[in-house]
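Apart from one protein chain that is not included, each protein chain of the complex appears where it belongs.
In this document, chain identifiers A, B and C correspond to the written order of the chains, with residue numbering beginning at 1 in each.
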Amino acid sequence: MNDTKLNTGIGELFMSPNADEMRGFLRNKKKQMKNKLTTVAEAIDTYVNDGDYLAIGGFGGVRIPTALIHEIIRKEKKNLGFAGHVSTHDCQLLSAGKSFNRCDAAYIVGLEARGLSKNSRRMFESGNVKVTEWSNGALSWRFKAAAMGLPYLPSRVMLGTDTFKHSAAKEVECPFTGQKLAALPALYPDVAILHVHRADVYGNCQIDGILVADDDIAKASKRVIVTTEKIISNEEIRREPGKTVIPYWCVDAVIEMPFGSYPGNMPGEYFSDEEHLKDWLVAEKDEMQLEEFVGHHILSSKDFYEYLEKNGGMNKMKQLMQAEHLY
Amino acid sequence: MNDTKLNTGIGELFMSPNADEMRGFLRNKKKQMKNKLTTVAEAIDTYVNDGDYLAIGGFGGVRIPTALIHEIIRKEKKNLGFAGHVSTHDCQLLSAGKSFNRCDAAYIVGLEARGLSKNSRRMFESGNVKVTEWSNGALSWRFKAAAMGLPYLPSRVMLGTDTFKHSAAKEVECPFTGQKLAALPALYPDVAILHVHRADVYGNCQIDGILVADDDIAKASKRVIVTTEKIISNEEIRREPGKTVIPYWCVDAVIEMPFGSYPGNMPGEYFSDEEHLKDWLVAEKDEMQLEEFVGHHILSSKDFYEYLEKNGGMNKMKQLMQAEHLY
Amino acid sequence: METTYNPMELMITVAARNLEDGAMVVVGTGVPVAAAMLAQMTQSPNLTIMFEAGGIAPLLPTMPISVGDSRTTHKGLKATSMAEIMELCQAGVVDYCFLGGAQIDKYGNLNSTMIGDDYNKPKTRFPGSGGANDLASLCWRTMVVTPQNQKRFANKVDFITTPGFLEGGTSRVEAGLPANTGPYKVITDIGVYGYHEESKAMMLLSLHPGKTLEDVKANAEFDIIIPENYETTVEPSAEELRILREKVDPSGVIIGRG
Partner (left out) sequence: METTYNPMELMITVAARNLEDGAMVVVGTGVPVAAAMLAQMTQSPNLTIMFEAGGIAPLLPTMPISVGDSRTTHKGLKATSMAEIMELCQAGVVDYCFLGGAQIDKYGNLNSTMIGDDYNKPKTRFPGSGGANDLASLCWRTMVVTPQNQKRFANKVDFITTPGFLEGGTSRVEAGLPANTGPYKVITDIGVYGYHEESKAMMLLSLHPGKTLEDVKANAEFDIIIPENYETTVEPSAEELRILREKVDPSGVIIGRG
């Protein structure tokens, strides 16, 4: 197979896949187990800079760190890069904030069964966003390569397609079998924002249900901000070491933020607020209307609690908890 | 870096790393969820053939499938290949049975803090065993490559050493950074034997504490036999989907075998029987004595229950349970 | 009980019949999950349903809204990561996946990325691959369920998001994709299609009751192979319709689309 032509994607590689650079960063990063409790505002101020490359946990409308994304919009962070790894409501939010100018896209502008986001499409059709294409698997494995301390992982996806052509992947040959594989460059984000079920003040985190890619994202990213439904004691973490998905040294900031994934679904806790998500779709039809909608819900809310209040507060949350438990 | 010489290990590659061969096997394998309860004797008869390449779960003296290994010796299975992935008491057992003739060695003949196994050394110094060298990480990643459906994984270990030289790894260059990496060929064993804490009759398994490499081994192997401390209902498995480490379709046979890791440690259940393990070391000093010892404990025991009885039965097990709980 | 059916009900029923007992299938929201649920409640009680976000073999209480929402792990056998689902597909464990797209060509290549002729200035931007490229690359058989018309059945898709048989013949394997994988069936509101064994071009397998070869031709830009023998699609049975309407989609979210 040695005369086979090996193709290379023409998409831009936004972040260096060099594992040694991340090693150098981690060597100098303080890894002590210390109390990392802070506020949403403080965490976004401290750890998210204009131009940073951002990774978001969860799955678009499931276990997303909504409170942190709102703060990114409120603080008018700009020119972010971001990993569109099944990005649905989070993509809507960042598009509403015009927060990014480049994107590794696996799934963007769509809202799964809910349809398509008109405003996310405007953002991506504006010509102001550089896009490199990937598949969900490819982006997952790019995070995993980084989490494993590797510059790349081989895979068998994207081969032969325009998705590959507009990616930054490279074809390689297996040194053992000679078969063609798609090498996926490791993705080391500057900052990750995640929402989890439980964490202690040091950042040891537990997640119920699917992990999506949060464990790998936490290890792959230089800085990690975690909101958690609930702070639990370190003693409780130590009761079930097998349940710790993200260990403390990955985490820079911890914020207790009940209903922090609203209007998304938090597995085992509360279901998504489909009414409010429909309101988003309606508001997005018109740019002026969206501006007002975002102004009301996000910009003029001093914090996430106020946003929750505006959407029905505890009473509404109780309904979503009931919906989650199917009664 | 393009003029750098890329080295290749001279060790024998015992198993094909071709992912397509395993894909073909799995396509035809029946994957229905059916009752797979059987006996130790039946399972070894059905799924372990002379000459097979064998992977063993756990960590040498921790969560090992002792009952299954005893049966391999009783049934006089011969010419096995095996993955010496921190193989301590399991290596002692297979050496006592003279069961194998080739080994991917990461850690063999040693017993960690317990010393070295004289008889395992005899086996490996006999010239009758072909050995290829690896590190623990390398063997773990070889299983992981197979579990991921890949023919290889890159890594940064073994480079520059005789371990690499006597391995079957190959140096490759990262297509993105140009750096040298050690490509590790996927390892697809013929058969794996594992011991777990809980399983349902279909083979959905839960493991407490460290996984070592059992999850990857189960996915990498063509056939999988599982002994479990306890059979639980499928309903109980479904209560915590996040706890299922090995899913049913990987598993061919399930046997309920309480104390199935004895004289090894079963995390959270019982500690290792250090007295009996010392008896092994004493017996190994002399080949005749070892033959008698193995005859008494293994060959002449009709099953694993009889072996447990010979070593103190319930009373002894109770003591080991107490030792595990530190009182 | 009404035994006439709408095109959506027919497509879901036909899709469901393709999922044999004991198979493993990765599904998305909407038609695919409806088909898988119907299959499970009819001929394939041991069908293992998986979701790309990490849910494996749930006892689905209702249709999920997201392939990651908590319904996808409800009393499931395993809850894991997206990477692990794709790795299981890569390892060859998964028999079927179900996909759709804005465009499909005669080799089953799918476009869900963009409409337009300049990638950098898309006329319309769609979500992109999501897991579609992965699933179609790695699962054994790709099923497509889609309404059929000239725009969708395009001579050339604007962007190959997801591989079908690429340029037909052996090009898929030559590209490096796993052997013996690829498009299996396309189920539309007009008929059911497969692929020609050698050329890998789309071929009629069965025509839905009341549909004609004219409909097949008028609703595709490319020529669909019409073999000498093709079937007439077996209509949904009263029992299939009852289960679909009462148990799978009682609020008519999917089948209500007609």
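In the analysis below, a residue touches a chain if its C-beta (ideal position, glycine included) is under 8 Å from a C-beta of that chain, and two chains touch if they have at least 3 such contacts.
Keep in mind the model is a prediction, meaning the values are calculated, not measured.
Enquirer: For the chain that was dropped from the view, give me its touching partners among the shown chains.
Expert: Those shown chains that the absent chain touches are A, B.
Enquirer: If the hidden chain were put back, which of B:50, B:125, B:240 or B:275 would touch it?
Expert: Only one of B:50, B:125, B:240 or B:275 touches the chain omitted from view, namely B:125.
Enquirer: Of B:112, B:275 or B:309, which one is in contact with the hidden chain?
Expert: B:112
Enquirer: Of the residues listed, B:171, B:190 or B:284, which one is in contact with the missing chain?
Expert: Selected residue, touching the omitted chain: B:171.
Enquirer: If the hidden chain were put back, which of A:93, A:148, A:232 or A:298 would touch it?
Expert: A:148
Enquirer: With the missing chain put back, one of B:140, B:204, B:244 or B:311 would touch it. Which one?
Expert: From the options B:140, B:204, B:244 or B:311, the contact with the absent chain belongs to B:140.
Enquirer: Touch as defined at the start, partner being the missing chain; which of B:47, B:100, B:249 or B:271 qualifies?
Expert: B:271
Enquirer: For subunit A, which residues reach the chain that was dropped from this view?
Expert: 19-20, 22-27, 30-33, 146-150, 204, 219, 237-239, 241-242, 244, 247-249
Enquirer: Would you write out the residues of subunit B that touch the absent chain, in ascending order?
Expert: 58-63, 84, 86, 88, 105-110, 112-114, 116, 121, 124-125, 127, 133-138, 140-141, 143-144, 155-163, 166, 171, 179-182, 208-213, 215-216, 265, 267-268, 271-272, 274, 324, 326
The rule is simple: only the chains that are shown with their structure count from here on.
Enquirer: Return the chain label for which the distance between chain Cα mean and whole-protein Cα mean is smallest.
Expert: A
Enquirer: At what distance in angstrom does the C-alpha mean of subunit B lie from that of subunit A?
Expert: Averaging C-alpha atoms per chain gives centres 37 Å apart.
Enquirer: Can you pull out the residues of subunit A that are in contact with at least two other chains?
Expert: 155-156, 179, 181, 208-209
Enquirer: Identify all positions of subunit C at which a residue touches two or more other chains, and write them in rising order.
Expert: As it turns out, subunit C has residues touching two or more other chains at 55, 73, 79, 89-90, 138, 178.
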